Structure formats: structure tokens, C-alpha cells
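One structure coming up, written as C-alpha cells, with questions to follow.
Missing here: one protein chain of the complex. Every other protein chain is in place.
Entry: chain A
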Amino acid sequence: MTGLDLHKVFRPEKKGLKPPHYKLMTEAQLEEATRKAIEEAKTKLIMPPVLNEREPIDDVLAEDKILEGTETAKYVFTDLSYSIPHRERFIVVREPNGVLRKATWEERDRMIQIFFPKEGRRVIPPTLFKDEKLGTVFQQDRHEDVLNMCIAQFEPDSPDYIRVHHRTYEDIEKHGKYDLLRSTRHFGGMVWYLLSRKKADGLLIDMINRDLLDDATSLITLYHMLHPECQSAKEAKEQKLEGVDLIKVFVKTESQREGYIQLALQAYEEAMATSSAS
């Protein structure tokens, strides 16, 4: 459903200027190059994981009252061995009152970024991830950039990552800008978010308007897999519907914007009729 638009995936990046390369290829070489490009695009379109929020760490390892009053600042001890994964790295904090506790998730992320810096990630996250600033970025239609920066900056199970993603999806759904994420790796996440909250109508209308009937049917099948107890799922299973009938059943039972979807379906069928007639 994500769609594989090569022109959008391999859109030119703004880097240093180089004169354009022209290559002379035979048909076979061109096919080979296209095939390689499609494979590379598929690696770029791998969907990032959708996880629940991580539980906060608040374990106390030791309480040494004898150290109370000796220091005025917290000490953070990080295990810097090179070959352990970051999630198995022990990071502990000794507070001035003598308590030795495990570092919280935010402290962990900061320390790991200081000692093992990752490309595209900053120690203090950029201000544009705050709720007030996200609005300005959405007005410039830069949802994909925001999501890419979010993946670079935060861990997939951190509350900030989840909050930014939910805000982005809600803004897209409010303005109907589904096409911005099509052919990117964020499309799957958006579909999952909308379907789990039963807000599939806008997306369905958009797909029918763009004549993507197969995508629409896969959307409805996914909806039925997510919510097997709903009425349209039961009907579809009994009657084993396919294609446009599936959509019609869904529209009759589950959707909130029946009128719009009916109109869109009608327009699509008329367009199909005229194109097949001519």
C-alpha cells in the first residue's frame, strides 16, 4: 500500500553541486539498473517499528547514608565497553544523598549520545519537536522531514517519538494530506494509527479519488483483521466478498462519511465505464 514511486524515493538531495552524469545503456542494462534501484528503494521503505511507550526506570541499587552531605552534585557512571548493545549498558547515578539508582531513560539517552554519538542525533533535542513549534512545520507541509528527524533523534519506544508521530498523523488526517507520506517509510505507521482508531474514511476517499482500488481493498482487509468483531468483518467473512463489494459493505456498516465515499465510488465507476467504452 505504500506505493513505490521511484521519482519520490530517489528525489535529489540538496548536496554539493556536481555536473550531471549521462550514461549510455542498452535495454538489458537499463532493466538491470531499474531492478537494482527498486531493490535499494525497498530497503529505504522498510517501516520503522511501532512500539508501546517504554516503562520508566526507577530502581534503587543501594542506599549509603554514610555519603550524605559529602558531595554537592550527582555523579553519573556509564559503562563504556565498546561491544555491548546500548540497551544492555549499565548507567547508574549516585545522588548527593547517597542513593545509588539506575539512570532514567532520558539520562541514558543523553549519556549514550555523548559517548557514542550517532549521526543526525543531538544531545538536546531540537526545539521543533515541542508542540507549539510542530504547527509551523506542518504549515510548510514538511511532515516527512519531521518524521525522519524524529527517527534520527529518538528511540522508537520513547514517549517523545510516539507523541510526535501521533501529532503528525492527526494533522495529516485533519487536512487530508495523505499523499505526502505515500512512497515513504512512514505510510505504514500512519495506516496502522488510523485503523486502530477507526478513522479510515478520509484515507479511503483519497485512495478512491486517485483510482487505487487495490490499495483500498487491502485497507479494508487490514481493518477487518484489526477489528474482527465489527459487523462488516463478519459479513465479509460469511459472504467472502472481493473488491468493490467489500468497500460497499464497509461503507454501509462502519464508516462515518457514507455520502462522500458513495460519491467517490460513483465517480470512479463512471470513469471506468467511460474509459472502457472509449
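Please note the rule applied: a contact is a pair of C-beta atoms (placed from the backbone, for glycine too) under 8 Å apart; a residue touches a chain by one contact, two chains touch by 3 or more; residues count from 1.
We adopt the following convention: contacts and distances are computed from a predicted model.
For the chain that is left out, the UniProt protein name among "pyruvate dehydrogenase (acetyl-transferring)", "Alkylglycerone-phosphate synthase", "Glutathione S-transferase" or "Small ribosomal subunit protein mS40" is "Small ribosomal subunit protein mS40". Interface note: of A:K44, A:K174, A:R197 or A:K234, the residue touching the hidden chain in the full complex is A:K44. Summary of contacts with the chain left out: across A:G69, A:G120, A:P159 or A:G243, the touching residue is A:G120. Per the touch definition above, the residue from A:T136, A:Q231 or A:Q266 contacting the chain not shown is A:T136. One chain is missing from the display, and on chain A it is touched by residues 13-17, 43-44, 46, 48-49, 51, 54-55, 57, 59-64, 85-91, 102, 105, 108, 118-120, 126-128, 133-134, 136-137, 140, 142, 145-146, 148-149, 151-152, 155-157, 185.
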